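Before I ask anything, here is the structure I am working with.
Note that one protein chain of the assembly has been removed; the remaining protein chains are unaltered in position.
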Amino acid sequence: MTVPAHHQNDSSNTPLVVLHGLRFVRGDRVIFDDVNLTIPRGRVTAIMGPSGTGKTTLLRLIGGQLVPDAGRIEVDGLDVHKLGRRELFELRKRMGMLFQAGALLTDLDVFENVAFPLREHTQLPESMIRDLVLLKLEAVGLRGARDLMPAQLSGGMARRVALARAIALDPMMVMYDEPFTGQDPISLGVLARLVRSLNDSLGLTSLVVSHDVQKTCVIADYVYLIAEGRVVGEGTPEQMHTSPSAWVQQFMHANVEGPVPFHYPALDLATDLMGDEM
Amino acid sequence: MIGDWFAARGRRVLEILVRLGRAHILLYYVLLALPSSVRLFREIVRQIHSVGVRSLVIIIVSGLFVGMVLSLQGYNTLVHFGATQSLGVLVALSLVRELGPVVSALLYGGRAGSALAAEIGLMKATEQLSGMEMMAVDPIERVVAPRFVAGVLAMPLLAAIFSAVGVLGGYFVAVGLLGLDEGAFWSQMQGKVDFHEDIGNGILKSVVFGFVSTWIALFQGYDAVPTAEGVSLATTRTVVHTALAVLALDFVLTALMFNKV
Partner (left out) sequence: MRQQRNLEIAVGGFMALGLAALFILAMRVSNLTVLGTEKGYEVTARFQNIGGLKERSPVSVAGVRVGRVTGVDFDGKTYEAIVRMRLAARYDTLPKDTSASILTSGLLGEQYVGLDPGGDTTPLKNGDEIRLTQSALVLERFIGQFLYNKAQETDKK
């Protein structure tokens, strides 16, 4: 399987995305504090962590929708937050993003949704657009659903259409925001297989943000575990399973107790009960 | 305790100022995007259908009834002064100068404005706007600006339709029901209603109302909290703010326009 020409360059071993000392604060909550990670090209990298650690926020930071308070994010060698508006838009055309619920445009049918980026950003003739859209839909197995409206699609189907849309412009990278959340086992399997196969056949770089340990570890080449605003563990899925770190242990094996406590911080139980009687 | 109360008031005022500022920033970006959104002719046509055509029923029905009631009530008063031949003038001027622009703007805010706010709020909540951004499409240019153009175009037309239908309704009641002289009804009206002063100013009012109420609706949707609750709040806020703004602006515009006469 040859990697498409525009994804090759003489530095094809350099990482596609690099986060240097990223710090992001929302209100008085520190979401990220000194996060460093690299996303290698052509591989599936997973970012996992407990709920509420701001994994979606991370994708938005990479895409330039949010600005970090400190640190640097580089995509394909470009400092994302130093780019001008037009350059940022150009960069985004090379990045595909799959949102948690698909985020399809509700007033367009499936075909039009996938054709949207092509119509907006290219001057291709209608016949070419039609062919491209059908091919993308074929890749995700939904070519026959092209006339349905988003409201008529199940959750899993909507995500697959969104995936077809994300790869419409043949991006160099696709970011997946919680693709496995709330899906039935069959859809999960389908989606996971698609993520891996598209990554390999199109020479993409995939960044999967998820907290589904099983599915993600099957398809990921490398995993980062983020908790409390920092990277607390990283490695290949095998390394993660056998890692000695307490954070990693609790997360990978779904332990109730560990660095993430079961009890929300509160007074000692006896005091709380007694207090009512006073 | 009292200090807390004042602090809360102060915070509220600051919140209002912040929102006002954000609304103007949005308007700035929308106006900037106008030239490039002209190529979205198809989309603008779709939006005119959504806010204009879909509002026709309520505008026509309301206009008809308002005109008819004006005629009826006006007759009841004018008959005491023996001035019933001025009924046509009364109905026409009331509609063209005030009721046409104002009532149709209030109805527009309730029907089209709330729909706009809900639509955009929902797009925000389902991450469609975010998705567009990530696809390097400017949501303001693609989604907000065409709706703005459609609103500003549709509003004066709706106001004109309201006034015209109202006058016809008034005519039916005055001549058909109350038996007034048809010739007197129209000729008195034509003599007293001035095209530039009355109709022109009325149209100008409705353009201003269209601008402001569409702006309010789009801002409320765009700025909504992306939850079901947030969208619901945006919708109700749109209706209330539109009503307040239209009525306040009406006073200002009337004072400016009709005092020189």
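Letters A and B mark the chains as written, and numbering starts fresh at 1 in each.
Everything that follows uses one rule, which is that a contact is a pair of C-beta atoms (placed from the backbone, for glycine too) under 8 Å apart; a residue touches a chain by one contact, two chains touch by 3 or more.
Remember, predicted model here, so these are calculated numbers, not experimental data.
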Full-assembly contacts of the left-out chain, visible side only, are chains B
Any idea which of B:L78, B:A164 or B:V225 touches the chain not displayed? B:A164
Write down which of B:V193, B:V208, B:A224 or B:A245 is the residue touching the left-out chain. B:V193
In terms of residues, what is the contact footprint of the unshown chain on chain B? 42, 45-46, 48-49, 52-53, 56, 92, 96, 154, 156-158, 160-161, 163-165, 167, 186, 189-195, 197-199, 203, 261
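As a working rule, only the chains that are shown with their structure count from here on.
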The distance between the C-alpha centres of chain A and chain B, rounded to whole Å, is 43
Which residues of chain A touch chain B in the complex? 60, 63, 65, 89-90, 92-93, 95, 97, 99-101, 103-106, 116-117, 120-121, 162, 165
If you look only at chain B, which of its residues touch chain A in the complex? 122-123, 126-128, 130-138, 142
